[in-house]
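Here the complex is missing a single protein chain, while all its other protein chains stay put.
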Amino acid sequence: MPIFDQGYQHWKGHLSGHAWRWLAVTRHGVRIGMQGRVFRAVLLVSLLPAVCLATALCLWGLAERKSDLVTTIVQFLVSAQILSPGVVDDPRHYRLEIWTLCYNFFLSVELTLSMILIVLVGPNLISQDLRFNALPLYLSRPLRRIDYLAGKLGVIAAFLGLSIIVPCLLTYALGLMFSLDFSIVTDTYRLLLASVAYGVVIILSAGMLILALSSLSRNSRYVALFWLSIWIVSNIVSGVLETTQQVQRRNAHFRQVHLAQQTQAGLSREERRRRMDALRAEQEAQMAEFETQQLEASKSDWRPLVSYTANLSRIGRQLLGTDACWEKLSEVQPSPMRKRFVAQWSGPRYPWYWSAGVLAGLFGLSACILSLSVRSLDRLR
Amino acid sequence: MLFQFEGVTKTYGSVVALDNLSVTAPAGAIGLLGPNGSGKTTMIRSLLGLTRVDRGSGQVLGMDFKHRQLDIRRAVGFVPEDECLFPHVVGVEFVTYAGELVGMSTKDAMQRSHEVLDYVGLGEARYRKVESYSTGMKQRLKLASAIVHDPQLLILDEPTNGMDPRGREDLLELARDLVHNKGMSLLFSSHLLPDVESVCEEIIVLGKGKLLTEGNIQQLKQLHNRSFEVRLKADARPFAERLSALGCGAQMRDDSLLVQIPEGRTQQLLWEVAAQERVQIRNLRPQRSTLEEVFLKALEQA
Partner (left out) sequence: MTRIPDTRPIVDFHEVSKWYGNVIGINKLTLRVPAGVTGLLGPNGAGKSTFLQLATGQLYPSQGRVRVLGQSVWNNSSINRQIGLCPEQDAFYEWMTGWDFVYTSARLAGLSRSAARDATERTIESVGMTQHQGRAVRGYSKGMRQRTKLAQAFVHDPRVLFLDEPLTGTDPVARHDLMTIIQRLGNEGKSVLVSSHVLHEVQSLTPNIILLNHGRLVAEGNVRDIRDLIDKHPHHIVLICDEYRRLAGRILEWDDVEGVRVLAREKGLMVETHKPDAFYSRLPTLSLEDGMAIKEVYSDDDSLESVFKYLVNK
């Protein structure tokens, strides 16, 4: 027939199976998320720490091979007291520790950037669907609620995966290439797995939390505010609690020192100087003692649990084993300084399963909120 | 057979939405009528498997709606009544996404999306954000997203609500074309009876969760054999008096006349009187009950 029907045509194509239906939701969400200019800029910025990490690992790899290229840089780092000479002399011994600390620093920066990424793209995920009443359109298609929610979580996973997990893997490969020493893999493969696991924990915890918040309101601005309050305000509150406690303990501890200074009058200059030296030495010792006490006390301190990001960091440190690394690095320090060194650099030492409990609790709460807010249409209008 | 319900009951707390409903619907265009609270929405939701029924069973296009809900939704397109949108996309992306959610590949969905957008008449507007669409355009968009996967059954829930006459006309024309020329079955739920009449051949009337009546529209609208509706150009009263004198029944109704011709005579009697009285008969039709009358009678009988 020379003239073709311009009207409605039937379609006999192939409909895919059910397993990948959530992927359509994720793709759609990613496409919409990338529409924002600010978001794209922040995404780009979040890839920068990966570059720094890669540089650090490459430098270390070269330093291990005692390459001339890096001698100047290494000397500079030693003189700036960032690297201690003991470490530089025997780099291979401290390889795992340095890699761990580099990854730890990278992941802590990425944690903050992830929070920012989530506040830009997270609130819109479900709240806009509620505002424009898209749920009947979704649920009248062969899509279960779980597909919908998994798809939305996938959006967060896509963006955070891009900024956390993919750099972890790529920089690991890069560091491997620059060291040309495959024994690294046996030393540090656990680090790779741990960092990926940490990334997954962040994605699941933060993703579920922002989805739950997003499903509570039709106005994405309120959701963004709520998220910021969970992140920033909880940090502040936790910090305030910790600081007040620290100041209290410090006052209690140093009260004794004060009393010793009273009896100064009526002594010769020689004796005064000796007394002052003794006093100063005592002060130093007491300071060191205080800090170690602080470290011991932090093992049972609940105050950091208030801050959401502190919980995530604690899990991260546990997975990566950073505290053990600091202990090992302190061996390079002169003996009296060791404890202080560890106390200064490692974080609060409370049990990791407390943080895990808090995060699991939040996860469960988010799941409950989601199943209640994203209701199926089985209700009387 | 389009769908079948057998003894279906659904209650929400103390409210009985569907009460032991048993109905069989043939393929084709079916109108779903009923006052508010009669269970129409619940019935549509149970067809789609969005609501679990307390008792009874049923099938849609041969598939059990208790166990094969996802398969049913693949073969059914639904245009909801309320304002619904996937936000922040343009028209084409909207329909493509709708297709992807049913399981089409992105390429198929994109190609098909343009095809159906041509069909519903959204030309260049498909490249604009959907939030900027007027009501009529949004309805067409929803229709396009419902037929993108070529369903066997299309469910329209109050599709012409709030549309201006032109838009309404276009939408009903599309519905008629899909049913009569393209072989799609249609379930049309609406309060506007003339719309239902212009598209559907069969109707199902629900009331308080029960089936009140069902059947072919033309058969339900009875023909009154000897009764005619007459409208004249001028005042009908003298005409009516002449007819009564000749033994016909004549009642005024609004601005027309209901005339009952006695046995043995035909409409020619009216023409005779008209010629004698020199009046113009502008309208002469056998009296048929309107769909509204059928509906109201069905409600009264319940």
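For the reader, a short list of remarks on this structure follows.
Chains: A and B, in written order; residue numbering restarts at 1 for each.
By definition in this document, contacts are C-beta pairs under 8 Å (C-beta built on N, C-alpha and C of every residue); 3 or more make two chains touch, one makes a residue touch a chain.
Bear in mind the structure is a predicted one, so any value in this text is a computation, not a measurement.
Touch, as defined at the top, links the missing chain to these shown chains in the whole complex: B.
When the omitted chain is restored, the residue from B:L192, B:I217 or B:L258 that touches it is B:L192.
Within the full complex, the residue among B:G7, B:P35, B:P87 or B:G121 touching the omitted chain is B:P35. Checked against the full complex, the one of B:S57, B:Q267 or B:S289 touching the unshown chain is B:Q267. Not every partner is drawn; the one left out touches chain B at residues 33-37, 134-136, 161-169, 191-194, 233, 254-255, 266-268, 271-272, 274-275, 278, 280-286, 292, 295-296, 299.
One rule holds for everything that comes next: only the chains that are shown with their structure count from here on.
Contact residues of chain A toward chain B in the complex are 6-18, 21, 24-25, 27-28, 31-32, 35, 124, 128-129, 131-144, 376-381.
For chain B in complex with chain A, the touching residues are 12-13, 15, 17, 41, 45, 48, 50-52, 69-71, 73-74, 78, 80, 82-89, 93, 97-98, 100-106, 108, 112, 115-116, 118-119, 131, 142, 145, 147, 149-150, 177-178, 181-182.
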